[in-house]
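As you look at this complex, bear in mind that one protein chain is not there, while each of the others sits in place.
In order of appearance the chains are A, B and C, and numbering begins at 1 in each one.
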Amino acid sequence: MLRARQWLYLALEVQKGGAWATFLNHFLMVLVVANVVAVVVESEHAIYEAYAPFFEWFEVCSVAIFTLEYVLRAWICVESEHIAFQHPMRGRIRYLLSPMALVDLVAVLPFYLSLFFGLVDLRVLRSLRLLRLLKLTRYSHSLALLLAVLRQEADNLISALFILCMLVLLSATGIYLVEGHIQPDKFGSIPRALWWSAVTVATVGYGDVVPVTLVGKVFSGTIIITGIAIAALPAAILASGMINELKRRRESFRFELVRAMENGKL
Amino acid sequence: MLRARQWLYLALEVQKGGAWATFLNHFLMVLVVANVVAVVVESEHAIYEAYAPFFEWFEVCSVAIFTLEYVLRAWICVESEHIAFQHPMRGRIRYLLSPMALVDLVAVLPFYLSLFFGLVDLRVLRSLRLLRLLKLTRYSHSLALLLAVLRQEADNLISALFILCMLVLLSATGIYLVEGHIQPDKFGSIPRALWWSAVTVATVGYGDVVPVTLVGKVFSGTIIITGIAIAALPAAILASGMINELKRRRESFRFELVRAMENGKL
Amino acid sequence: MLRARQWLYLALEVQKGGAWATFLNHFLMVLVVANVVAVVVESEHAIYEAYAPFFEWFEVCSVAIFTLEYVLRAWICVESEHIAFQHPMRGRIRYLLSPMALVDLVAVLPFYLSLFFGLVDLRVLRSLRLLRLLKLTRYSHSLALLLAVLRQEADNLISALFILCMLVLLSATGIYLVEGHIQPDKFGSIPRALWWSAVTVATVGYGDVVPVTLVGKVFSGTIIITGIAIAALPAAILASGMINELKRRRESFRFELVRAMENGKL
Partner (left out) sequence: MLRARQWLYLALEVQKGGAWATFLNHFLMVLVVANVVAVVVESEHAIYEAYAPFFEWFEVCSVAIFTLEYVLRAWICVESEHIAFQHPMRGRIRYLLSPMALVDLVAVLPFYLSLFFGLVDLRVLRSLRLLRLLKLTRYSHSLALLLAVLRQEADNLISALFILCMLVLLSATGIYLVEGHIQPDKFGSIPRALWWSAVTVATVGYGDVVPVTLVGKVFSGTIIITGIAIAALPAAILASGMINELKRRRESFRFELVRAMENGKL
């Protein structure tokens, strides 16, 4: 029993343990992707009508497997190297509150909720299954790196988006003052003008709303050119965060190496 | 009295001092956001008509609070650690001319101006209240960092926008020479063509003005591809400025740390 | 014979050896560009009809020259400084499996395949000739640098594109839930909504599909602003990769320099 737990821990969490462990992990990855494909495809009404039983059966199977996975991971977590997870009771609770365990919970919870309450909008419920995609982050080191950078720079990114939102708000106010009386249905109030200014500052530019007067065009032109500098902030933040994170990892790796050499382990 | 001033200084400027200080700061932040929401919402004519008294009352209350805040901050500024602000008279004048105090002034001044002169366009006046958003910069370290980087790189950013404007001007001239006689209302002169070229170089691309001849398309294609390299300048400037600023802060922090250790304070 | 092989090796692979070697390389580069121009131009049906014999003759000549080049490069590769390529048999096989040799093979293979099997769609076959453009990478150091950075950061870039695809998928799902019943032909299912969300998140913004309801616009606005932060990931990855690669090259160059000085060669 304990050896099975140890093997499962290596297979599921460390992703080592021979061909069967590899197969297990690949199977789980494929299942997640298949689930996402199913959500996307069954949203096409005609297809869902034609294959409804199959989709229902596939959903039940998937939830069963993901629930089993969730329970198994909670069982094996005490094998972890981290001392925090090794206590049978408190360690397991700590594990169940970790981000990855919560992602696993979110992947199955909506199904059980709808089973017991049955009141939710079915379309919303089905779409929630897309969050199972988050389970894939377990399998990619570079994805984990990017998410770490995004999380570390979250403060700066939010500030950059705040500055961007201020620019959007100010340009919406400007165009409302300048062209509000010319195109009242599009620029007649700040909330209406916000759509145009968000689409413009982000350089999406659908073209469904466009200034037509000379003053409006001069104002928009200024906003558009200024916007390039402001919209470049997130790229700058992420680049600097990326460089720092990679440097930090290199240095901590070098530190580990030196310590290992001093201890004579290498 | 003096202890009240000290407590207020800690609460308002250092944002420390227990639950009441936290409550005070959060109240001011919420008030600023509520003001901005009010400006945005009341620009919708129908809504303003329906709730005019409420909006007027809310504005008067907000101005009263912001004026009180302005006066209090001027009163407590002598508690500052900076020696420049500690003199009762000259210190206060220096504080009143600092950027944050000016932002606070701009937040209430339009109201009093319209009260005494009453001649301003009401719509412009109301929109000016959006500048109260700037009061929020007091509460975010990362926002202050970004604004510092933007201010430090202002010279380079302006030069980058100048190069961008040159590209816009040259491409407007080019399309005017190439398609001026085909679409005279859109490309018939350089000022008219500027709208298209600004929208294109910034990669907004509304699609309301588009070249139609072969030569025009070849010329635009070249401009579009070249434009990617030029439009990347601000991102490059900000990334390099960000990295330098963070390095400078880390080094100055390390310097302070070393000095504190040498002085035996740590 | 051997001296001819040596000269050819210097001329073709090291791109040294006097005026004739320069001429040879320039001729090959011009031929590649002329081939690409021919593919582009002959896709215009009217032009192909008018000059069909010329295009056919040009193709046969080009393939003949590229085949000769392929054979010659396989013959001379044993002159290489790399010990791996110096064995007459195994060295040549190793060379033929190297990326540059495969590019050369791809440049001529489709022609021979169509000659012997004759069943392929002619338009697809002709378009495959565009891959001859890859032969130019041999002649540019900075192109090789960029490709090295792209290859080195491939993992991170794929992860960034994966995050981007998740955002595209989630925004498609959102707009399908919000506007699916308003514009059923455009947002009636997730696959249909994907077109709009890809075009929006990448800030292309054609404007052929645009949300029309208030909720739809608020949702899109949020996605658009958030999208700026996510779409900045590749720029951040490439910038950090570029800086690291240049640093690595500088350090390896300095290392070589120091070693050369210690050996008294400099």
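Structural remarks
What we mean here is this: a contact is a pair of C-beta atoms (placed from the backbone, for glycine too) under 8 Å apart; a residue touches a chain by one contact, two chains touch by 3 or more.
Small disclaimer: the values here were computed from a predicted structure and weren't measured.
When the full complex is taken into account, the listed residue touching the unshown chain is C:205, out of C:110, C:174 or C:205. Think of the hidden chain as still there; on subunit C it touches residues 36, 39-41, 43-45, 123-124, 127, 130, 133, 136, 140-143, 145-147, 149-150, 157, 160-161, 164-165, 168, 194-195, 198-199, 202-208, 231, 234-235, 237-239, 241-243, 246. Residues of subunit B that touch the chain left out of the display are 155-156, 158-160, 162-163, 166, 169-170, 173, 176-177, 180, 188-192, 194, 200, 203-207, 210, 217, 221, 224-229, 232-233, 235-237, 239-240, 243-244. Summarising the interface, subunit A meets the missing chain with residues 203-207, 232, 235, 239.
The rule we apply is simple: only the chains that are shown with their structure count from here on.
Matching CA atoms, the turn from subunit A to subunit C amounts to 90°, rounded to the nearest 5. Of all residue numbers that take part in the contact between subunit A and subunit B, under half occur on both sides, making this a different-residue interface.
Of all chains displayed, A has the C-alpha centre closest to the centre of the whole protein C-alpha set. Averaging C-alpha coordinates per chain places the centre of subunit B 42 Å away from that of subunit C. Between the Cα centres of subunit A and subunit B there is a gap of 30 Å. Chain contacts: subunit A has residues 160, 194, 203-207, 235, 237, 239, 243 touching two or more partner chains.
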